[in-house]
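This report concerns only the one structure given below.
Apart from one protein chain that is not included, each protein chain of the complex appears where it belongs.
Order of writing sets the chain letters: A, B, C, D, E and F. Residues in each chain are counted from 1.
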Amino acid sequence: MQIKPLFDKIVVKMAEVEETTKSGIILTGAAKEKPQVAEVLAVGPGGVVDGKEVKMEVKVGDKVIFNKYAGTEVKLDGEELIIVKQNDILGIVE
Amino acid sequence: MQIKPLFDKIVVKMAEVEETTKSGIILTGAAKEKPQVAEVLAVGPGGVVDGKEVKMEVKVGDKVIFNKYAGTEVKLDGEELIIVKQNDILGIVE
Amino acid sequence: MQIKPLFDKIVVKMAEVEETTKSGIILTGAAKEKPQVAEVLAVGPGGVVDGKEVKMEVKVGDKVIFNKYAGTEVKLDGEELIIVKQNDILGIVE
Amino acid sequence: MQIKPLFDKIVVKMAEVEETTKSGIILTGAAKEKPQVAEVLAVGPGGVVDGKEVKMEVKVGDKVIFNKYAGTEVKLDGEELIIVKQNDILGIVE
Amino acid sequence: MQIKPLFDKIVVKMAEVEETTKSGIILTGAAKEKPQVAEVLAVGPGGVVDGKEVKMEVKVGDKVIFNKYAGTEVKLDGEELIIVKQNDILGIVE
Amino acid sequence: MQIKPLFDKIVVKMAEVEETTKSGIILTGAAKEKPQVAEVLAVGPGGVVDGKEVKMEVKVGDKVIFNKYAGTEVKLDGEELIIVKQNDILGIVE
Partner (left out) sequence: MQIKPLFDKIVVKMAEVEETTKSGIILTGAAKEKPQVAEVLAVGPGGVVDGKEVKMEVKVGDKVIFNKYAGTEVKLDGEELIIVKQNDILGIVE
């Protein structure tokens, strides 16, 4: 049982962050925008969104930083997932 | 007696969710956006919406996750239905 | 004495809804958006609205569901009418 | 002394409405939008407004229903006039 | 010492209005929009504003009615001037 | 040490205004929009801003009137500068 995102939507799962490790990723965000690091589980096909062609630049397995603000939380088979638009993703952690 | 949605509108009916089952879908949403799982009952023909061509990617029978925020509830022949725009649909559950 | 709507405007009259009948249509709406079932009395010619070509898909006699939120009430010859834009119509009841 | 409206602007004068007559026009509007019946005194030439071509569909002498909300009241030679944009006009009363 | 307005900007000076004369112009406006009659002192060259071609239809010497709401007051050599965009001008008084 | 503005940005420095002189420039602005007279120190190259081609009409040395509202104050080498977009400039004082 899985989610097939439409258009520019992306399904992600929060990465487990070790906040006390030096090499870990610790995020501090303004109240309005909670940044997030997450792993990409599914990527929509892109296409025409609001009359504008969107090309997907993120792929399954990418670790991404995004603004949680516009995302929607979903619990599927006991797993907590988040659906975001590609536009809400700021960068890929390598 | 049924609703024929216009343009990019979609008629859905809430799926009965078994919230206590492990394999069920449990949704948690922010106060502003109540996500929903629902079955698609009718799909508009698409066409030009706000001057932009919209192609319908959802079909009758799909189980969809959507933001209830912009939807409109309608009761027809005792059945509770919701009319949403395709743009409010985040993904299809398979 | 009648109203000829301009562009994408539509003149409707509220249908008389039998709220207690099983086969009747009972509407429940959020405070912000009061959905409505109404009969279409007059349809504008469409044309270029805000620089975008609008084609009319609703015709006189249709029973429509719409969001009353953006509509304007008018009383003409003792009849209560509402003028809405086609964009505010969600679907046609058949 | 008269006003020559620019672009899509229209000069109207409120029609005298007999509110108690059955065949009169009585308007009820939401607090936000005060609908109005008025006679058209002058019509702008149309043209490019906000980068979009506007074609005028209203002519001098038409009785129109409009939302007073965006209109501007002007008193010229003792007459109370209102300047509205064609987009604020809902329909023509015939 | 004078102001050369850019693009679609127009420099105007309030006309002296005889408010008690029958043939004078008396303006009544909503709190949000204070209409104004003024004489045009300088007109920008028009051109591309926000990616849209603007053609100037107002010329020096015109008496114009406008919404003061978006205008900016400037005092130059003791004279009180107002700079408005052509879009804020409703009509020309003739 | 100097600022090279990007795209449609312009670096200005407030002109010293003799407020008590008849030939001086005295500005009165609404609370929301503080107009400013300033000298242009640097002009961005223009280009495509929000998908729209912007051509720069202001040059170094111009005295300009602008709305301070959208500007950003910067102190560089002890000098107080302001960075504005060309769109915020109302006119050039000659």
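Here, a residue touches a chain if its C-beta (ideal position, glycine included) is under 8 Å from a C-beta of that chain, and two chains touch if they have at least 3 such contacts.
These numbers were taken from a predicted model, which means no experiment stands behind them.
Across the interface with the omitted chain, subunit F contributes residues 1-7, 9, 11, 42, 44, 47-48, 50-51, 72-78, 80, 83.
Considering the complete assembly, subunit A touches the hidden chain via residues 22-23, 25-30, 33, 35, 50-55, 57-58, 65, 67, 86-87, 89-94.
Operating definition for what follows: only the chains that are shown with their structure count from here on.
Least step count on the touch graph, subunit B to subunit F: 4. Common neighbours of subunit C and subunit F: there are none. Two copies of one chain, subunit E and subunit F, form a contact in which under half of the residue numbers belong to both partners.
Summary of the copy comparison: rotating subunit C onto subunit E for the best CA superposition needs 105 degrees, to the nearest 5. Work out the mean CA point of subunit A and of subunit C, and you get 40 Å between them. Along subunit B, residues 50-51 each make contact with two or more other chains. Interchain contacts link the chains end to end along an open line, per the touch definition above.
Pairwise, the chains that make contact are A-B, B-C, C-D, D-E, E-F.
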